[in-house]
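Let me give you the structure first, and then I'll get to my questions.
Missing here: one protein chain of the complex. Every other protein chain is in place.
On to chain A.
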């Protein structure tokens, strides 16, 4: 069976969930071969093997951390040369898309980004995308070269499928471009203890109706009761009530959770672009005319400061 490269997104060997989703999708196309760059390959290999990786190509070098993107492209290209895969799958993170883009140029292959589903087709993998603020669903193919496809988080449920997952060292020689952009310092984001926004199964977002940074604890309390990530609309972020890293929307993050709860968000096109592919959408807003209500599976016209704390208490009670 053909081999499919899967680029591993991890933090020091702790594999992030979108990679496990990719392995599940990759098995529809062939035998997944994971590419692990940086430290922690042995730890990662266990999880990768459990989810179907027939082998793990691993490389670790200071260049991966000390310089931006380009060294990882050299390594992914080395893996590509070693395997001659049927496709290359990369998580749709900001960095993942950049790595994939440069690889596509190098190997002269077409690239599809932000796929929300993948299927095997007669002429290669068929990628489903959700475009124009989720107004359209498209099916696309790469027609030249080896398909390079980036896949959005929450596009599949990770399914265990035990495979060997043995680690093999990948020899990488860095090109001249590799050391072009120096990372002079790195400050890890302070953990809030909540799931990462783009990966979370449930997202609770607050908007203009939250009316101040000091009120966002109402949103956070609901999120914590549900084990959810916290999002914010552009209005809330621009007002300085919540960090930009939590912004959901066209110029922020695009999320596709199982459940999206919008509180005090009117639903401007800019916001809808970032959350419209959520499976179930719930909104609380005082304004019965707010466009968000056109999208909802369940909406409450009411004061979020009444409804949301009551919901939080009820969730806690029901969860015991």
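The definition used in the following text is that contacts are C-beta pairs under 8 Å (C-beta built on N, C-alpha and C of every residue); 3 or more make two chains touch, one makes a residue touch a chain; residues count from 1.
In the analysis below, contacts and distances are computed from a predicted model.
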Request  = Consult the UniProt record of the chain that does not appear here and report its protein name from "Electron transfer flavoprotein subunit beta", "ABC transporter substrate-binding protein", "Glutamyl-tRNA(Gln) amidotransferase subunit A" or "Nitrous oxide reductase".
outcome  = "Electron transfer flavoprotein subunit beta"
Key: Residue in contact with the excluded chain [from A:61, A:161 or A:259]   = A:259
Residue among A:6, A:53 or A:69 touching the omitted chain = A:69
Key: chain A residues touching the omitted chain (full complex)   = 11, 68-70, 73, 93-95, 97-102, 104-106, 109-114, 126, 130-145, 176-177, 180-189, 196, 198, 202, 226, 244-245, 250-251, 254, 258-259, 269-270, 273, 280-282, 284, 288, 293-303, 306-315, 318-319
